[in-house]
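Excluded from the complex is one protein chain; the other protein chains are retained at their positions.
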Amino acid sequence: MTSQRLTRVGVSASTLVLLASVAACGSSGPSGSGGGGGGEGGTGQVWALQDTTLNPIEEASIERFNEQSEAGDFELATFGNDPYKQRLRTAIGSPQAPDLFFNWGGGNLKEYVDAGTVEDLTPLLDENPELRDAFLPSVLAGAELDGKNYGLPMRGMQPVVLFYNKSVLDAAGVEVPETWDDLLAAVDQLKAANVTPIALAGNQAWTELMWAEYLLDRVGGPQVFQNIRDGVEGDWSQPEVLEAMTMLKELIDRGGFGTEFASVGYDVGGASTILAQGDAGFHLMGSWEFVNQLGQSPDFVEAGDLGWAPFPAVTGGEGDPSNLVGNVSNFYSLTADSENKEAAEEFLSTALTDETYIDDLIAAGDVPPVTGVREKLEEAENSEYTTFIYDQTVDAENFQLSWDQDLQADEATEMLEQLSLFFLGEQTPQGFVDALSD
Amino acid sequence: MTVAQTATLPEAPTGATAAPPVRRRRGGSTSGRRERPNWLAGVLATCWLVIVAVPLYYLVAASFRTRQDYLSTSPLKPPTDPTIDNYVTVFEGGFLTYLTNNVIVTVATVAIVVAVTVPAAYAVARNAGPLVQRFFSIMLIGLAIPAQATIIPVYLLITQLRLYDTLLAIILPTAAFALPVALLVMTNSLRDIPKELYEAQTLDGAGPFGVLRNLVLPLAKPAITTISVFTALNAWNGFLFPLVLTQSESTRVLTLGLWDFQGQFGTNVPGLLAAVTLSVVPIFVLYLVGRRYLLSGLTAGFGK
Partner (left out) sequence: MSSRGSSTQTGQQRPSAWYAAPAVLFFGLFAVVPMLLVVYLSFTDWDGFGFPQPSGAGNWSRLAGDGEARDALVLTLVFMVLSWLVQTPVALLIGVWAAGRQRNRAILSSLFFLPLLLSTAAIALLWRSVLDPNFGVTQSLPFLGQFNFLGDTSIVIYTVIFVITWQYVPFHTLLYQAAARTIPASLYEAATIDGAGRYKQFFQITVPLLRYTIITSTVLMVVGSFTTFDTVLILTGGGPGTTTRIAPLYMYITGFSAFEFGYASAIAVLLLALGAGLSLLVTKATGFRDMNSQQEGA
């Protein structure tokens, strides 16, 4: 009996030791980076999306705040895109919730607001009118829901821009298109010149989405999508959707994107390379594409071959040609349960408009959504491009957030899926409308 | 290549999993049976060889090319001006961190599996009690449970245990899902020990723990090697658990690192291929050193 008991003890003890040692090595490895635990009223947690260029700038801004402010300290935790969305959902409302969290505004933020987890920042802005005035109104509106403000812009503006390869266009005798009909004509000319007219990274539907977003806006104006999003006045069956999708179908069938786009990625061997290598004429992409090209194909950019233009107008369409789509900006929002509210509000009202922070963002190629930075942009590198982006956003009558961020996650997933089927020709314009409006 | 031979013996088909990498019958009974060459199989084998070799050649060759060289000429061309820049970039991109994480995950997973499996298999092999046998049956059902199907509850469990984004979050479920196969292999191996040996130990006055230490552990060494290799390969190559249960750079393992390199390098295909090549190197070294053990572990694990 004693020996039996001994072995029992032995076996369980060895298990314990083993588990403990594993636990030790497990926790020493990751150094607890993503782990929350902001709720203790100690160091506040700021969560943001991973970005090799921008994270150090945000980190520095938080450090400066920690040094200057008496109210409390913050630390930054960063996440990749998909993990960020997953992690934030499960953490919000739990003791592991961050105090300030990064978001895209719009419907993405709305889910959290509806769940009662986001602090209303309108009082803060009312108390500090100069803070409200510091941001471009069209951008600040990106985090506004039912007239209340739930977030302040913290990164640059990223409208979607029509990029082109100048020498390819010149060789084919194509002018930069100003209207949709110009674009269709350009497609025919580029095809005749044996290049893919438009590079499209079609293995991910968000690249295709940019075309649908702009077309619907140009055809029906921003209200059409806003109706869909809010689910009040009308859904995908509004006639403008069908009209826009029919025009897009025409572009696809005409061979505007070539025949191989379905397996082209934005990452490996992707659409950017095709444009830079002179195998395509146009590429519709977010404004970050400039920095991307500069990094990946510096020769192409430095030779002055990379051009950019606003999305063409649609003759007779409702939407103003100045309207933009894309990432309006990114926002910091404050969680309703935060135990560091005072410090967080102080951070929001000082750190985001801090001169050093803005300068750092500009130096990194970002275009901050802050009033009066045009002169600074002119003095910085690549001013030709950054002032273009700035002017576009300042002049835009409307700046629509990307649909996949503005819709709720489940609707967005369904919409992207239908869109990729549409681009493959497996869904007609009417089929697209029907599939989404049920 | 004698590892899985018992798999085909009609009387004990599952014995395959228990077969230790024994060295026997090299150049044995089948030699000399071939009189004329088997053309069909030979042609097929050659075709397959080309299919296997070309991508691997491309992988290594292209990883030594500059991006511009790669984009402007045929991908199959040998590098005109070989460069190791891609490898430098990969090392600067956190490769060593990922490698270290992979090693920690693999070693810890193997340690758990071996430490937990050996006593359990001993109990199953030598204790006919209904409790133990029922446990064994349940574990066998676990054999074909696809780990993918439990990823959502595992995610919930790991976040509730506050283990999200730690290496432990990868280690624990990986080890748990390696247990059924390991237990099956180990149990079969322990059952192959003649019961006279157990009885002799008992007659000498050894308790169960003594038997475990003096008899079972030494005789189970080949099986322990097999399950270690099998578990290690699973842990080394695991993708889904790291994908869902970790996120930051400090906890990133190699497989996930590769995926991330793809985004990080943007359109730099040679850089990505250099990362892929580097990720194969540790296993390749293992293959050169202990090919027999590696292959035995693979077959034991049903190649999951």
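Which chain is which? They are A and B, in the order written, and residues in each are numbered from 1.
In this section, a residue touches a chain if its C-beta (ideal position, glycine included) is under 8 Å from a C-beta of that chain, and two chains touch if they have at least 3 such contacts.
If you're wondering where the values come from, they're calculated on a predicted model, not measured in any experiment.
Trainee: Give the residue, chosen from B:L156, B:L197, B:L217 or B:V289, that touches the chain omitted from the document.
Mentor: Touches the omitted chain: B:L156.
Trainee: Among B:V90, B:A108 or B:L172, which residue is in contact with the omitted chain in the full complex?
Mentor: Only one listed residue reaches the unshown chain, and that is B:L172.
Trainee: For subunit A, which residues reach the chain that was dropped from this view?
Mentor: The list for subunit A reads 3-4, 7-8, 11-12, 15, 82, 85-86, 89-90, 92-94, 115, 117, 202-204, 259-265, 268-269, 273-274, 279, 409-410, 412-414, 417, 420-421, 424, 426.
Trainee: Counting contacts across the full complex, list the positions on subunit B that touch the omitted chain.
Mentor: Against the left-out chain, subunit B lists 1-5, 7-10, 12-14, 16, 25, 27-36, 38, 40-42, 44-45, 48-49, 51-56, 58-59, 62, 70-71, 74-76, 112, 115-117, 119-120, 122-124, 126-133, 135-136, 138-146, 148-154, 156-157, 160, 172-173, 175-177, 179-180, 183, 191, 195, 199, 202, 206-208, 211-212, 236-237, 239-240, 244, 254-256, 258-259, 262, 269, 272-273, 276, 279-280, 283-284, 287, 291, 295, 298-299, 302-304.
Basically, only the chains that are shown with their structure count from here on.
Trainee: Tell me, which parts of subunit B touch subunit A in their complex?
Mentor: On the subunit B side, the touching residues are 71, 100-101, 104, 108, 111-112, 115-116, 119, 155-156, 159, 162-169, 171, 207-209, 212, 244, 246-248, 250-251, 260, 262-269, 272.
Trainee: Looking at the complex, which residues from subunit A come into contact with subunit B?
Mentor: So the residues of subunit A touching subunit B come out as 3-4, 6-7, 10-11, 14-15, 18-19, 21-23, 25-27, 29-35, 52, 77-80, 83-84, 86-87, 90, 96, 267-270, 272-273, 277, 292, 295-296.
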